[in-house]
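Please find one structure pasted underneath; my questions will follow.
With one protein chain removed, the remaining protein chains of the complex are shown where they sit.
Chain naming follows the written order as A, B and C, and within any one chain the residues start at number 1.
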Amino acid sequence: MSSFADFQNEIYLNGLGDVLPGLPTDLTRLERLARKRLSPGAHGYVAGSAGTGATARANREAFDRWRIVPRMLRDVTVRDLSVEVLGASLPAPVLLGPVGVLSIVHPDGELAVARAASALNVPMVLSSAASYTIEEVAEAGGEGPRWFQLYWPKDPEIAASFLGRAKAAGYTALVVTLDTPMLGWRPHDLDQAYLPFLRGIGVANYFSDPAFLKGIGGSVGADRSTALLHWAAIFGNPAVTWDDLGFLREHWDGPIVLKGIQHTDDARRAVDAGIDGVIVSNHGGRQVDGAVGALDMLPEVVAAVGERTTVLFDSGIRSGADVVKALALGARAVLVGRPYAYGLGLAGEAGVRHVLRCLMAELDLTMALSGITRPADLTPEFLRGP
Amino acid sequence: MSSFADFQNEIYLNGLGDVLPGLPTDLTRLERLARKRLSPGAHGYVAGSAGTGATARANREAFDRWRIVPRMLRDVTVRDLSVEVLGASLPAPVLLGPVGVLSIVHPDGELAVARAASALNVPMVLSSAASYTIEEVAEAGGEGPRWFQLYWPKDPEIAASFLGRAKAAGYTALVVTLDTPMLGWRPHDLDQAYLPFLRGIGVANYFSDPAFLKGIGGSVGADRSTALLHWAAIFGNPAVTWDDLGFLREHWDGPIVLKGIQHTDDARRAVDAGIDGVIVSNHGGRQVDGAVGALDMLPEVVAAVGERTTVLFDSGIRSGADVVKALALGARAVLVGRPYAYGLGLAGEAGVRHVLRCLMAELDLTMALSGITRPADLTPEFLRGP
Amino acid sequence: MSSFADFQNEIYLNGLGDVLPGLPTDLTRLERLARKRLSPGAHGYVAGSAGTGATARANREAFDRWRIVPRMLRDVTVRDLSVEVLGASLPAPVLLGPVGVLSIVHPDGELAVARAASALNVPMVLSSAASYTIEEVAEAGGEGPRWFQLYWPKDPEIAASFLGRAKAAGYTALVVTLDTPMLGWRPHDLDQAYLPFLRGIGVANYFSDPAFLKGIGGSVGADRSTALLHWAAIFGNPAVTWDDLGFLREHWDGPIVLKGIQHTDDARRAVDAGIDGVIVSNHGGRQVDGAVGALDMLPEVVAAVGERTTVLFDSGIRSGADVVKALALGARAVLVGRPYAYGLGLAGEAGVRHVLRCLMAELDLTMALSGITRPADLTPEFLRGP
Partner (left out) sequence: MSSFADFQNEIYLNGLGDVLPGLPTDLTRLERLARKRLSPGAHGYVAGSAGTGATARANREAFDRWRIVPRMLRDVTVRDLSVEVLGASLPAPVLLGPVGVLSIVHPDGELAVARAASALNVPMVLSSAASYTIEEVAEAGGEGPRWFQLYWPKDPEIAASFLGRAKAAGYTALVVTLDTPMLGWRPHDLDQAYLPFLRGIGVANYFSDPAFLKGIGGSVGADRSTALLHWAAIFGNPAVTWDDLGFLREHWDGPIVLKGIQHTDDARRAVDAGIDGVIVSNHGGRQVDGAVGALDMLPEVVAAVGERTTVLFDSGIRSGADVVKALALGARAVLVGRPYAYGLGLAGEAGVRHVLRCLMAELDLTMALSGITRPADLTPEFLRGP
């Protein structure tokens, strides 16, 4: 039985003692606050999108086109938000999506995120490009569930090493990001000529990896520029194709999920290749400007492969209502990104917890007030579409 | 014969003596004014909506998609705006919808509303969560028509007691709000950790109720916190289902109307259960974020049950043109909410009267200028739709 | 051959001597300027619309939905913008629509308008509610073409007297406004409790009229309030119906045009009644809030009666491109209103001339650059629609 909605009561009761929430409870308001409080470089990196930002806007507009039609007089006293995703039981259909270089917004970076996620038993998907290592984050997360995200590097030995380390550190599922064989054109970062990696942030996994170090002669020297240029050379792999998926299976025996699927043909191809799940995502609009809103593609992908595989959704989730819509359109669960990064930047571990609790409380209430008690009951019938 | 339009002449003639209306005559402008003059807590509670406010915006956008096509050269000298609603004759197809805790915007709260409504013979729907009791408001309203709104509490004895008191105090119809088994996620309130009830406002009916008092040992003590927590525990009842409607009929022998209907299936079920009317409403966007605009659902509900029951409309009414549209789409009458709450907050009883007179004058003029003299003549043919 | 476009050259050549146009050449920018320079009462009266302004916005949005598709390599050296409208030859398909009480924006009021119109040979449609009399304006206009607009008063003797005076003063066509049996709900005016008529402005034709004076005992006394209240009592006539059109024909032997037609049934009825023309108009959004954009109804009205009568258009014209669109959708000519009132308010007669010259120069150039040399060649094929 869900108690996520209790957060609402907790806030109101705290108010009697003049204790207010430290952060806005409408998560769409975090971005403006982050702009005021974070450094321009950090804010630009997290909030910025590809090109003119048209894809990021499209992500949000796609949600606006779908509308919930609440149902009345159903017993919604007991809700159970838990879902089974790839063999694991989640307390709610929400994961923390992979976001790299989080120490640019807070010194505790991914460690704080891992602690917050673990406290709520929400899976954190750790980015290859994290500020802390696979092992450090695993330790911070303790008993909490964790997944590992792979930016497939040019050097297969590094890829294999990453997967081995993740497995050893207790990461249970693998998310492979397909949409970033190279970085998109991001004016917020370009105008500041700011790329965290080149300043040594977000390379923790690489600089601690035997396979990577082998490529630069065994160790990162006092002058780290050689190592950083090597990192830049191997980070992305634009040559990877569908034929290379076997490599993943070879080095990973848990569930494998492909992130960045937007076209039904790609979704079908992933399933045909034996992949365990797909994440419909456009990387929050950070890669291709002028692209279609991610949610606009979700119904087609679900129609194409929903019966054969697990479909997750990412890109644009900002509220419990957004989760309801993605689930009603066929996603098994969603990944949230920027909101928790803002929470981290504004209030560290507590900020991440705040974001998760708000999101899940609003999801719980939105479901209840729509007449729904379990994610599985959310079907397209609860929506009006475009 | 309608004389509502006379308010227009009255205003212009007053101007010759340099007397201006105390409040804006475009009711959409009241909200901005209220933001300036009310306390942040009170303004947030009244103006705030669920989540990102998307549903509240959808309510207004839905009106924009329907457009009046005025007809010419019809004799519109004599208009009769009166309508029969559930056996009662209303001077115009307008009711004051239930709004709770009104003393947060003005000390006279619901008493002032009752006086203003009574002066114009417009039915006031008193909220369960009013700042004054069922009996006090009845006394203030005198001969004016009054309806009672029920938030169905967890304790059936309280429910029965409320209905009994309302009947005894001369309330003629019962409006049961379905969409609030619990409060929605309202960032305006949450950010301020402000819930009027927990500060003792809006609980007048409960604290004066024998059945409620029985639950806390007979009386509200000097420290009211026990009573308030009990209130919080029994206020909403998420377990109520369609099967429980018999309870209402058992304790109420007048007309019963269900408020919060949005789906045709729910409308049909209400009618099948012998309910006397439905109010298509999403609680002004205060409960579920990302929901469909209430007016978007009105035509379907009317098509489904309009011939078998009375359909009323609520959520987004701000002008006479809005009333015309809702009526043309099949509503028998509309409920207006926030505008009169702003009027109350800005100018007390006179403010409520101002809002009602503006709304009905504009309705009268809009009908006349569209070639219509009676609400019953308003059909979809007078509109262009989406 | 048109020389309207020469105004463009004239402006640029004046620039060589550092002489700039006194007013903006994009006529949509006049409104903001007028807000700065006119008194709040005058600006509110001219710029204000019914209710929330939704109809006025709809008028402009309707133009946005239609788009010109220019054609190339047609000889457009010689353009002839003249059109035949109801037996008269106009230099361009543009008339000055009826606007009353113009002395609130400039002391010369309708006299200045008449002079500007006459200088360009553009017909001015004089409002019943003008600040100057039928005869004074006729004298100011001299040889220029003039039409008379009737607000059909309650007292038929006044109506007959007005028509007789207009005929005697050389007005050639009659425009009867149908959409104003009473004034709409206009918050801009109501909030200021400002109605020019009640302050003695815009009643020149009434106070100079024998039939009107008879109704108040022969003359307007020193205290004009009796006369003004009588004016208010007889100004509009909501009892007039289709059956009364014979009265007009009885007292007017020139062409009769009905202004305010929005529905095809009304258009057909007008033609069946032997009316010479209709003006598709919603009074610039000043009467019914929430109404359909006037241009949205033009194609249907043209389809219904375009072959049997002259269809003119009014409501929302701000640029030469707007004229092109209205003509392509079937209007024989258009009436422009607020823009020239702003021109008058900002620069008197010269301001009205400026507005007309801009509008016609832009029309001339837009036609030429679209491959069109005569209004009659403008067909729907030159547009892309919604």
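Throughout what follows, a residue touches a chain if its C-beta (ideal position, glycine included) is under 8 Å from a C-beta of that chain, and two chains touch if they have at least 3 such contacts.
Values in this document were obtained by computation on a predicted structure and should not be read as measured data.
In the full assembly, the chain not pictured is in contact with A, C, by the touch criterion defined above.
Here the missing chain is touched by one residue of C:Q8, C:T172 or C:S208, and it is C:Q8. Interface note: of C:R286, C:R318 or C:R332, the residue touching the hidden chain in the full complex is C:R318. Check C:A34, C:I68, C:A116 or C:L178 against the missing chain and you find that the one touching it is C:I68.
Of the options A:V19, A:L190, A:A303 or A:A376, the residue whose C-beta touches the omitted chain is A:L190. Contacts to the hidden chain, counted on chain A, fall at residues 51-52, 54, 58, 178-185, 187, 189-195, 198-199, 232, 238-242, 244, 258, 260-263, 265-266, 269, 282, 287-293, 296-297. By the touch criterion stated above, the residues of chain C touching the omitted chain are 5, 8-9, 11-16, 19-21, 24-26, 28-29, 63-64, 66-77, 318-322, 324-325, 358, 361-362, 365-366, 368-370, 384.
We take it that only the chains that are shown with their structure count from here on.
Touching chain B and chain C at once is no chain at all. For the two copies, chain A and chain B, the CA superposition rotation is 90 degrees, given to the nearest 5. Rounded to whole angstrom, the centroid-to-centroid distance between chain A and chain B, based on C-alpha atoms, equals 42 Å. The distance from the centre of chain A to the centre of chain C, with each centre set as the mean of the Cα atoms, comes to 59 Å.
For chain B, the set of residues that touch two or more other chains is empty.
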